[in-house]
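Can you read through this structure? Questions will come right after.
Excluded from the complex is one protein chain; the other protein chains are retained at their positions.
The letters A, B and C name the chains in turn, as written, and every chain counts its residues from 1.
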Amino acid sequence: IKTIGVLTSGGDAPGMNAAIRAVVRRGLSRGINMKGILKGYSGLMNEEIIDMTAVDVSDTIQKGGTILYTARCTEMRTPEGQKRAAEVCKKHGIDGLVVIGGDGSFAGAQKLANLGINAVGVPGTIDLDIACTEYTIGFDTAVNTAMEAIDKVRDTSTSHERVSIIEVMGRNAGYLALWCGIANGAEDILLPEKYDFDEQKIINNIIDNRKKGKKHHIIINAEGIGHSEAMAKRIEAATGIETRATILGHMQRGGTPTCKDRVYASIMGAKAVDILLEGKSKRVICYRDGEYIDMDINEALAMKKGISEYQYEVSYSLSHNYSKNNE
Amino acid sequence: IKTIGVLTSGGDAPGMNAAIRAVVRRGLSRGINMKGILKGYSGLMNEEIIDMTAVDVSDTIQKGGTILYTARCTEMRTPEGQKRAAEVCKKHGIDGLVVIGGDGSFAGAQKLANLGINAVGVPGTIDLDIACTEYTIGFDTAVNTAMEAIDKVRDTSTSHERVSIIEVMGRNAGYLALWCGIANGAEDILLPEKYDFDEQKIINNIIDNRKKGKKHHIIINAEGIGHSEAMAKRIEAATGIETRATILGHMQRGGTPTCKDRVYASIMGAKAVDILLEGKSKRVICYRDGEYIDMDINEALAMKKGISEYQYEVSYSLSHNYSKNNE
Amino acid sequence: IKTIGVLTSGGDAPGMNAAIRAVVRRGLSRGINMKGILKGYSGLMNEEIIDMTAVDVSDTIQKGGTILYTARCTEMRTPEGQKRAAEVCKKHGIDGLVVIGGDGSFAGAQKLANLGINAVGVPGTIDLDIACTEYTIGFDTAVNTAMEAIDKVRDTSTSHERVSIIEVMGRNAGYLALWCGIANGAEDILLPEKYDFDEQKIINNIIDNRKKGKKHHIIINAEGIGHSEAMAKRIEAATGIETRATILGHMQRGGTPTCKDRVYASIMGAKAVDILLEGKSKRVICYRDGEYIDMDINEALAMKKGISEYQYEVSYSLSHNYSKNNE
Partner (left out) sequence: IKTIGVLTSGGDAPGMNAAIRAVVRRGLSRGINMKGILKGYSGLMNEEIIDMTAVDVSDTIQKGGTILYTARCTEMRTPEGQKRAAEVCKKHGIDGLVVIGGDGSFAGAQKLANLGINAVGVPGTIDLDIACTEYTIGFDTAVNTAMEAIDKVRDTSTSHERVSIIEVMGRNAGYLALWCGIANGAEDILLPEKYDFDEQKIINNIIDNRKKGKKHHIIINAEGIGHSEAMAKRIEAATGIETRATILGHMQRGGTPTCKDRVYASIMGAKAVDILLEGKSKRVICYRDGEYIDMDINEALAMKKGISEYQYEVSYSLSHNYSKNNE
């Protein structure tokens, strides 16, 4: 392998720049020519490809977003698109490719690998919803951003003795919501994997807690359930207690990456280059059982993971025994 | 004066606890009995009054929200309510009162002063919309909270080359929006004091900037203008560029106060006690011309202030000359 | 088991309060009487023992330090001290004990278990130096505190084109230094486990980098190596480049815990109670292979762990190939 390209694809995640920096500098340190592909697969098809030097990634490890930009690309789901992408790689001499993104982005890498481009995926998404790995770049920053925002909402919620519904990201996966729920001591956590739409239970819960003297009631709601504004109105009507919704939105995707995101991104990015240079292709870098490993993309895409029942149950027990000791 | 009461009223603001602490400890240090009144004027009418010792305010200077809780109280706008409030003060021996809040809260203090309770206002609101003072407790924390959130939105907005509308608090006053606009380098700032509802100008602006190569376009919108979601849809339709709205909401009211908020709250709180002990009443603590002073409430409530034209114009010029040098 | 006590011992770590809260509330939710033991084993011997209700741990999950205080206790290393501690437990009806701390604190728990008190350890130390577990409560907060401080030092170091030595905690373990080194893109990382005291190599490194145009040179030094001030003077003398040392010190132990610390502390604290109620004793809660498990204390104390060679080598390669592409 003489030339390695790197791209970011799908939703951006804090730490992607640290991963790009690691890929570029690791490649350069091993004598490889490095190319940056702008705007994901979409830029690849349009040949938006630039040379990357060590200086180009200076002072980027601490930056949010992705200096290579990102986009979603429906064309890459078609055989024609995939063929086009492989041709562009070959035209530009890119014989190794590192794709930083989620499951959808890995599917693209898989196709390119089938078409002869050595491709490796690095897991980057704030949703933590890639089954093959215990960690995905961006989750730690996003969950801290959300948690800190919720700490602030809680201050004012308590001062006004309000109910607050805070909607965090996560269309299909409730990891962000569950972690925030535990870390913010939320009274209710609504997860796409588990929510039964029994709003009356929440309402009863609020009324019970208020009787026992609780000054606030925090509900963490995942984006996949959504409708936080309407829920707030219904809860206020049913309980008579002022209820407000906050949708944290895109701020969860940005910001200076945490130490964990910078470190995992650096190691994963470097490892992606290392395994390409070992002659591997169609692999994903994973963090499993306390180690950085690589795994076949097909195998990775076939895996499933779910929310820990134990953690969910613990979370509930830690925020609902307030009264016991007051009695 | 033997006993001073303290209450927080209206919307809460970071630094209110630092002000309460200062009032309580300053009073105690001068040999006064200190009482905390819970839930603003509403709690006053219900006699929710507690003794305050120095320990009760330990470890609160860095806390968001208000340990005395707050509420809005329509009854206090009626002569009967005001009379009731004054009677409760007298019943509990409260011959001095410190009211931490905004203009509406000061109006209540004014009435109580007219009814014989020595009352002093301390300006606490994140909106900076009290005309008599250059500073109100909570603004600095709120504006930094908003700015940091917008920095994060900007990261992801740039990565996706999006337009972002971010709605910050401020129903009638655009200070939060203006400061964020300057500090985040926003391309457009919509202020209640100035916005002309010429959306086409914004749309043209976006299209121009995009042609010149700008990767993002940040619009700060004040709550008083609102309708950010609908605006995003219209702008996306008109420009063809992905546009997203984020409403920061109540997180702007919470959080650990900044150094400025803790310091101003401490000095203002202490000064409120000092002037009560000098025999003054019906005053507001202000920060004017670089000094902490006190002013007559009637005079204070009659004042007006507006947005600086110069600052608004500077803000625009700093974010709109991008192209000049590229040409 | 009817009554469970909880104490924190050794150096404090952010997240200890989240662990205490979890132990207390989990116990209460399962019908157990909960006692807090102040100031570690030292307070145990002095019978500084208080009842803990759910309210006592309200609003503590986000607090740094430990509400139970902590101390080092030499007496607990003697058979007499251990006997005394066990007697106090029995006197107060404490038949289950959760000890939050490091290896030294676990040794005390081991002795108490031998004397008939059911005891479980929860790993809490910013140093990450407990071999049986991949995670210890407090590390994530400490490493982010240090990283953020180093980001700031780097800003000014670059502005003045200085060399900066930053000393982080870690007497025998270099995890904090290694993570900061990777996350801050440090040019040199001095670890107790690896440093060969070849200062001339560092000096040559600095001179080389300066020739290649690098504007700053960051050296992360672990407390176990220390002597940062003297090192700075020697390096300045040898290179002629202004060199400054910063010793981060105790700020690394404090601060609001990160989301990871709050979540791990909550689950580990709850699990400690759960296994006591399963009838287990002389166990440590560990995070291993992606799961929360428990392990025999004897076994745990006998384990060793070291720094990853791969991560150390990656770190170096990512910060030292600057010149290659400039040539």
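In the analysis below, a contact is a pair of C-beta atoms (placed from the backbone, for glycine too) under 8 Å apart; a residue touches a chain by one contact, two chains touch by 3 or more.
None of the values given here were measured: they were computed from a predicted structure.
Student: Quick check: which displayed chains does the absent chain contact?
Tutor: Across all of the complex, the chain we cannot see touches B, C.
Student: Quick one: say which of C:Ile1, C:Leu115, C:Ala131 or C:Ile247 touches the chain that got left out.
Tutor: That would be C:Ile247, which touches the missing chain.
Student: So one chain is hidden, and I want to know which residue out of C:Thr78, C:Thr156 or C:Asn204 touches that hidden chain in the complete assembly.
Tutor: In the complete complex, the chain left out is touched by residue C:Thr156.
Student: Using the document's definition of touch, tell me which of B:Ile1, B:Ala131, B:Ile203 or B:Ile267 contacts the absent chain.
Tutor: Candidates B:Ile1, B:Ala131, B:Ile203 or B:Ile267; residue touching the omitted chain: B:Ile267.
Student: Determine and list the chain C residues touching the chain excluded from the picture.
Tutor: Residues 8, 12, 14, 63-66, 69-71, 145, 149-161, 164, 215, 244-247, 249-255 of chain C touch the chain absent from view.
Student: What does the interface between chain B and the hidden chain look like in terms of residue numbers?
Tutor: Within chain B, the residues touching the omitted chain are 21-22, 25-26, 28-29, 53-55, 58, 61-62, 134, 140, 143-144, 147, 151, 179-180, 182-185, 256, 258-260, 262-263, 266-267, 270-271, 288-290, 292, 310-311, 314-315, 317-326.
Here is the rule we use: only the chains that are shown with their structure count from here on.
Student: Quick one: label the inter-chain contact graph as line, ring, star, complete or other.
Tutor: Shape of the chain contacts: a line, open at both ends.
Student: What is the identifier of the chain with the smallest separation between its Cα mean and the overall Cα mean?
Tutor: A
Student: What is the chain whose Cα centroid lies farthest from the Cα centroid of chain A?
Tutor: B
Student: Measuring centre to centre with CA averages, how many angstrom lie between chain A and chain B?
Tutor: That gives a centre separation of 34 Å.
Student: Mind pulling the residue numbers of chain C that touch at least two other chains?
Tutor: none
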